[in-house]
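Worksheet: the structure to be examined is printed underneath.
Every protein chain of the complex appears in place save one, which is left out.
Per-chain numbering from 1; labels A, B, C, D and E assigned in written order.
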């Protein structure tokens, strides 16, 4: 049996609630309902899940999904050893056995076979068949499945099927309100309120450009980067261009608009 | 020989019949006719098959099909061990040997080679050739094959061939009638009739939107989720948005329509 | 050497000839001409080949072709064992060695490399080169190759090349005449002539819809299913809908047409 | 060293020359020029190459190319054995070592990497690098490469590159003249001249339909099949339909035209 | 534990700064921010990263990304050995363990799964889960991730997702100013200022053709090549055609324009 303690969150992760999401998640967990977390890029869904695992005192196993991930990567496989083959549980199987919260990050990236294997874990059966091993794992009573899903990436090719979606309750996240985001910057990057407020203003400018030449607004994470650089003595213009402009676009017009905003706000 | 008892359903699964399906299935089983179960998402076909296996007292082996599943995943493969290779029966072969009901869930997801391997099991031969092992398995007299098939997913790329379809008798399922569905909610989530009826009303609103912006109506399963949350003290609006709206659509208009219905019915 | 007796047909398979096909096949076999069998779905080509193998007293090895089948699946491969690798003949090689009739079912489904490997077995050479083993197998004098081919599945992507087709003599099958088909139903499902005739009438209705909304007519096999259910006491309407309507179409109009025919004929 | 004798043609293969091809091939072989043989389906190119190998007294190694054939299938590979890996020469390497004629049949079917490996064998180098073994094989002085190429299959996707084509001298084959083809039928199927002439007439009718509904004319091989069946007592109409019509087309109009010709010629 | 010293840059790599990039990189490193380096072809981004690793005294592990690179190539894999399987850390894992700067060159070339594995290394977690080994690697405090990204190669198929981009601060590089580039040529190829200036002039002519028939301007690297050849006694025309014209275009008009410029400048 895997030692669950290695997956336990040791310290409370900083998380600034933006609504009733903590209370609602707790109710979902009490009924062991599978949970889907939706948000635009960089709004802190990973941190929310970590926070909830910490709060509930349950181990957390996170899997970053990708398009080359197979069902075996989740469920487990046989390893060849000196004395023949040995079965190695995958992260989903481990979570089901030890009663962890299993968090499948960016599930739409995964191949569809990986989404099918979660089905029997997400209905009244709460089982995981290990076809290759000939074992039927009954999930631990504490086990819960959480997936993240970025609706912005939906496409005909890459979307969850309704038969998968309808196995989850869902949380919609969004960028935090201006004052909340400013507080986050002050806490995370140790800058003062004035500097934090200015960075949030730039973010709002960029987020308004979403769909008008920008695929995605500036995330809270990039604001933290810029704040870090400024606290370290880098000039506001350099820090913002390096953290808020160059990474997200190569379009000359959008860059110019963002640079004007930076100059206007910090100038 | 695999121990059949591990695949036996121990307790009667709750199943609310909606027509003559139980009697008809029993007749199909008496002639060992292969069975195809069709339904929209979340109407309980898995539970129906479980119920029938329990009623008939036969072991049930369920395989969730996916597009990366190969014929070997069904039929079996050689494993490398310390003393050479060892053959491991796949779930279909096990079912054929022990006389189980083998349920291939969402068969259209599987690669076509997996559908071809079931052909000799579904006609007068009732055999399964293990080409790689050089063995011809004669199915146990109790063996029966059941597949599920969601006609809504049909496409040019993913549909069963007529030469496969014409090997099955078929059952069409649909959402249960309003009173039956309400009963299900009361039994499954332990809520009162008034609350159950209101949830069914919301479901009917959403199901009418199918084809008008919604790919699929709200399933009975999601209604049970919402009922669970409400019984746990979550406000009706929060519970319904979390269980009935957010998971199934990101379209702002459809969400607005559904939210209005929720407010009107629970308001 | 493989024991040929395990591939011998023990009991005469029921087969109702519809023309001179038995006599013609015998002549083809006397010259060891490769044979191609063409038919729409479910007309009994597999049973015809079984019948001929029984009549000729030759072992029969059947391979259900599929799109993931490689030449190695037909010809053989090395298996890894405790003392190194061991060669395992594939079904085609076994048939060539023991003098069996090798029946490749639905050959167009296979990858083209599998069709190329049969070429030297189908001309004056009658050899099978096992490139990976460095052996050239000379076919047993009794060996014959039979393939089935469904012209309805032809497409630009999936058709036999002329250089393959022109290695075979061909038999065209079709649905049996009404009286023959009725006899088959009476014998196979043990129903009376009246009931059998009515089922054949429904089949004729459906076969006329082929190309007008139906991809394929109702096969004799499905009629046998319906007859089985009715003999078991299921009402004609239920039996026909379950065996003749639901499996073959989800189109509401076609279903309605078929249901009317059922009601009219049995009503 | 492989024993070359197993690849030696023991008996003179029947071959009816249709021009100066034998003399020209001999000259090409004297200069060890690589040879390309072009023909429509079933004109006997394989038999010509066999005949030349027999006449020149050289071993012949034939490889039927296919789209899943890799360079390793030609060149060789490491096999895993009890004492580690062992190198196994592929057919091309064997031919280069023992001085055989290596005949790559339907080379356009092969993946391009297989055509690239033959390049250093077809210019002044006459070498074959075994990259995976770290060996450079110098071809035996008797080695010659022959490929067949069906120009009718050319397409953008599947054609030889000029850098490959320009490494060969080429022979164009065609259907034999009427009297030559009749002689072939008399010799191969042991039928009289009158019957042979009639079959050749049917073939000419069909060959005129090439490009007007038929992809390819009737090959000499199919005429031999029909002659075989007639010699065995099968009626001319049955034999011709089975050997000359059914295998090559499912088009009702073309079938009707061919049947009329058969009835007119044999009637 | 891998010996970090083998990845240490021994000698100061020549690097001519073109702005404040050295200072800004140092600030980014102090906060351990992940860095993205953008430039057109051949502007010296690899050398910049080497220079910074040398300046910071940290080991540098470079990985040239390619479209067949899998996550396992970065993270590690099991090797089969005499006593069973042994885990071998990939370059990214090694870098995370020893505290190196890990430089993923041309990251957009890699398959998306390789970009997903870097996510947990680029946020507050700074961890790398080795799913196949069941280990969670906590990055060494000195570890930093650097990627290069050529915006000119962006396409719908090959672009970083915003959820990846927004994990980096970015540096935009460009061709050096004329005097800086001339200095580089003089130092690298040991030519005099006059010759270096002339080569830079030709480069400017070619860079103006970018988008007007040329995909990319002439890089500093090719100028160094031409200078090397001229220092070695090759005539200016030959050296420039060989190093500056032939490699970059086969278009007759563009070649003519470039040749005129070469003749005019050196003539």
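We adopt the following convention: contacts are C-beta pairs under 8 Å (C-beta built on N, C-alpha and C of every residue); 3 or more make two chains touch, one makes a residue touch a chain.
Since the structure is predicted, the reported quantities are computational estimates derived from the model, not experimental observations.
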Omitted-chain contact residue, chosen from D:131, D:179, D:192 or D:253 | D:131
Among the options E:56, E:136 or E:234, the absent chain makes contact with E:234
Omitted-chain footprint on chain D covers residues 20, 24, 27-28, 30-31, 33, 36, 38, 70-71, 78, 80, 82-85, 111-113, 116-117, 119-120, 123-125, 129, 131-132, 134, 136, 151, 154, 161-163, 165-172
Residue ranges of chain E at the interface with the undisplayed chain | 2, 6, 41-42, 46-47, 62-69, 73, 79-83, 88, 90-91, 94, 105-106, 109, 150, 153, 215-216, 218-219, 221-222, 225, 228-229, 232-234, 238, 242-243, 246-248, 250
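As a working rule, only the chains that are shown with their structure count from here on.
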Whole-Å gap between the CA centroids of chain C and chain E | 60
CA centroid of chain C to CA centroid of chain D, Å | 30
On chain A, where are the residues touching two or more other chains?
-> 80, 82-83
